[in-house]
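For this view, one protein chain was removed and the others were kept in their places.
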Amino acid sequence: MQFWVIQTLNSLALGGLLFLLSSGFSLIFGLLRIANLTHGAFFMLGAYIGISFMQNFISNLVLAAIASAGVIALAGGLFERYVLRAISGSPQSQVLVTLGTSFIVADLCLIIWGGDPIPIPTPDMLKAPLQVFGFMFPTYRLAVVITALVAGLLLYLLIERTRLGAMIRAGVDDMQMARAVGIPVSRLFTTVFCLGTALAGAGGVIGGPILSAYPGLDGEMLPLALIVVILGGVGSLLGAFVGSFIIGFIYTFGIALLPDLAYVILFLPMIFVIAFRPMGLFGRMSA
Amino acid sequence: MSSPALEVTRLRKSFGGLPVTQDVSFSVMPGERRLILGPNGAGKTTLFNLITGDLRADSGSIKLFGTEMIQMGVHQRTHLSLARTYQIITLFNKDTLLQNVVLSLMGLSPTRWNAFSKLMSYQHFEQEALRVLTLVGLDRAAHRPVSDVAYGDKRMLEIAMAMAQKPKLLLLDEPLAGLSKEERVRVSGLVASIPRETTVVMIEHDMDTALELAEKLLVLHYGKVIVDGDRDDVVHDERTKEVYLGS
Partner (left out) sequence: MNSRQKMALGLVLLACLILPWTAGEFYVNLVSQILIAALFASSLNLLVGYAGLTSLGHAAFLGFAAYVSAWLYLKMGWTHEEIAPVALGATLLLACVFGWISLRATGLGFLMLTLALSQVLWGVAYRWVSVTDGDNGLRGLTRPAPFGLDLEDPMIFYYFALVVCLIALFLMVRFVQSPFGAAVRGTRDQARRMSALGYDVWTIRWLVYVYAAFWAAVAGLLYIYYHKYIHPTSLSLTSSAEGLLAVIAGGSGTLIGPIVGAAIVVLLKNYVSAYVERWNMLLGFVFVFIVIFMPEGLVPGIRRWWGKLKGGRA
């Protein structure tokens, strides 16, 4: 029984991390119509920056996550303004630019931080497991789930209740109309890109105690984010939320029960959903 | 009483909560020239898109010479002998006029699945395409790329491509849009010369020219049929005036 509890919490934690990663991706795709293949690299870079922050400044995970989010947001903003704007919107151009940049970032990380995996230490406060009803709960993972839920709630409030959110929703629905009614599209794009990448960066740090930072982390996270967004529908926050937890469960239990075939199992809900609802569970797929 | 070429029954379509086509029903008899009128946003192009299959209807029936089309895809409806032109020119700009027409001719031919023989060896396509271009007076430009020719010529080419397939039903979406006076004369002349084997349904804003070509009219407003009947009756109908003056 303990096994199921642990795996469930692991699934929820992974789901939470995936949500931090894919919500940004989904927003960026929904609004800017860009499949940001650099997203996995930003997640990884965020983790590494968090590590450096904790090693050289203050060994506090929360502060590190905020610092990472800030740095990655800056990087993302510069990337969007000076690189993404210089290209046409065709799939080919997007792929080249975002993939190329992800390769550059990944190798930079390799050069700066080396090839060995670096774990982020779990905050002391959250090290001891929680004992409830005779079961042991890994506290940190619980914290991750709560963080993701809070982030989800904040994002929801942002999108549904603020002016910025209204502009985002308008842009996702009908870009031409949004421009016509005077929404500052260019600034909006940069803002959303910064927001999305900041989430990825923070996610990298928050995921640090669970995943560590290592070369190839970007390559492992990006397809998961893609599958979440394909499953949940592009541009849909709810889709990213639900999809993240579905994938979190499937991946975790898959690895635990059938380690060799975990990747195949990941694929199945995606095929199932694509077969019957090409736009994903909640959104639109084609660009 | 012969059966209709096109029979639309209680056609409905909504986007989100917004109904764009509401219970539209009408019939077009073989050989007829029907004009669909209505102010901007009345749902005319939407209706065309529903008939061609570019849009999926929510409910209703669309029959072409008695065959129910509502579940069919766009290309399947074309094979039932339906052709259309578009409001915005969507020709193959980098290809020559001849190549454009050849593509159109091939669309109905099983040859289009041949992945081994050279297309150029199919001389009958080129000959037929040249014949079509000559009919519309575009043969001199046959080997020029579409991007090179005038806007009026492009409109003529569009209609020529549709006619090349010898369709039984032809839908023309604003064929006169954006044309100069001389070009309008040419294009309307072409439309007037379409043989009676082809039934023509047309959307047009340029009333003067369009009314000369039409025999029966259909007036749409807010996705609903307002008036349906012979040209002169509809033109003088009170409701038609209301639709245009009231909007």
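Read from first to last, the chains carry the letters A and B; within each, the first residue is number 1.
Convention: contacts are C-beta pairs under 8 Å (C-beta built on N, C-alpha and C of every residue); 3 or more make two chains touch, one makes a residue touch a chain.
A quick note: this is a predicted structure, and the numbers were derived from the prediction, not measured.
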Visible chains that the absent chain touches, using the contact criterion stated earlier: A, B
From B:Ser14, B:Ser59, B:Thr111 or B:Ser193, residue that would touch the chain that is not displayed: B:Thr111
Among A:Val95, A:Ala128, A:Val181 or A:Leu257, the residue in touch with the chain that has been omitted: A:Val95
Interface with the undisplayed chain - residues on subunit A: 29, 33, 35, 37, 83, 86-88, 90-97, 99-104, 106-108, 110-111, 219, 222-223, 226-227, 229-230, 234, 259-264, 266-267, 270-271, 274-275, 278, 285-287
Hidden partner chain, residues of subunit B it touches: 52, 54, 73-75, 78-79, 83-84, 86, 90-94, 99, 102-104, 106-108, 111-120, 122, 161, 165
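To be clear about the criterion, only the chains that are shown with their structure count from here on.
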Interchain centroid distance [CA atoms averaged], subunit A/subunit B, Å: 48
